[in-house]
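For reference, the structure I am asking about is given below.
For this view, one protein chain was removed and the others were kept in their places.
Then we have subunit A:
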Amino acid sequence: MTRWPLLPVVLLVAGCGGLGPSAADRPNTLTTMGFGLPDEHATARVAVFREKRPEVDLRINEGVFDEQQFLSSVAAGDPPDLVYADRRKLGGYAARGAVQDLGSCLERHDVDLAGYREAAVRQVTYDGTVYGVPDFFTVRVLILNNPVLRENGVDPATMSTTDWTALAEVSAKLARAQDGRVQRIGFDPRVPEFVAMWAKANGADLLGDEPHLDDPRVVEAVRYTTDLVRAQGGWAAFKAFRDTFDSFGAKNELVSGQVAAMAMDSWYVNTLAANSPDVDVTVAPLTDRQGRPLTEAGGQAWAIPKGARHPELACELIATMTAADTWVTAAKARRDALAKKGKPYSGTFTANRAADERIFAEVYDPRGIRVLEQGVQVLQSVQDKAFALPPSPAASDLVRSWEAAVSRVLFGQQTPQESMAQAQREADRALTRVGGR
């Protein structure tokens, strides 16, 4: 009788999750992190898995990938069964033992990464071991605003990134600035985020087996791209102007004539087709200084964390989600949903070559929209020419080092040489630290 107050305490503790197994412990339960269901690409692929394995309780934890949450869960021994993350981050997780080797998993499910795009596979392979399966595949291209170029006597067909001197001259001719305010960007090289691509165009890899941030060719690329920006009103005004763009609206920077030409991620072609289908642009490949097409690849990958409760089921989900048949099913669902809204289907760019071939042969529906008909061809032509930065155990620190270095140059705080030398020192230190100091 005197012990009755203990009851609510026990119930409270049990209710707080202090007792009993978590949902992830149950058999046939599969938990994911970093994968959302924003459109048919996701929902239709999940539906394929659910149809195949109806007995599995698949729990999609909506929201973007949260590194802190992921690593904490691995450290606490309570990770999700799968993660869906930026491929650039996988190397760091692999080096720290936070994700599992997928070699035997892929073998069991007949997933042959030889059929995947090389750049994507490179991003998920660390020390010769595969730690992830690539999902989407994005590249970078040149987007030209035809009316603005023509008004200024520039033929879009002649504009390229091969001749850096000529590009700087055209950029200066197209740019407009008055009273410290930028009114039009002539050419946007998208630095600091695209600096690895500009270095590659100049023949240098920012990252090989080790960082080469102070390579003279990298320094030259940084000097060239930052000078381009500084000649167009200076970085502060340039960036503030760019921040005002309605990039995802009908009056985006190309429609409103705020930009004449820019380097951009491939997904923006789809955005333009959906929001401003009549926009008059030319999509062209970016080129290196010898005139060869050049692009940098990006995208996400699926991986299985260390300590995942159901690695076999997780592996099955990965194999299903990335199979060519599943991608085609998702592409059809996406196309049909867009068709109901009277919109075109611009195709789906995956890292799986077979999936892409079938999607563009069987499902692609550009509905006569020029930006797609012209742009998609270019995108397809550069897919297999893409390069990707190799995985690194200190990827986040390295990217931060070189982007901060370019920012310092953009603001005129350091010369390109000084800044990249500092970035190199920081990168070396970051790699030493990952090794345990």
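The rule is short, and it goes like this: a residue touches a chain if its C-beta (ideal position, glycine included) is under 8 Å from a C-beta of that chain, and two chains touch if they have at least 3 such contacts; residues count from 1.
The working rule: contacts and distances are computed from a predicted model.
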UniProt lists the protein of the undisplayed chain, choosing from "[NiFe] hydrogenase metallocenter assembly protein HypD", "Spermidine/putrescine ABC transporter permease", "Electron transfer flavoprotein subunit beta" or "Citrate lyase alpha chain", as "Spermidine/putrescine ABC transporter permease"
Can you tell me which of A:29, A:275, A:380 or A:396 touches the chain that was removed from the display?
A:396
The one residue from A:109, A:239 or A:385 touching the chain left out of view is A:239
It is residues of subunit A that touch the chain not shown, namely 67-68, 71-72, 74-75, 86, 88, 92, 96-98, 179-182, 192, 235-237, 239-241, 243-244, 306, 394, 396-397, 399-400, 403-404, 407-408, 410-411, 413, 430, 433-434, 436-437
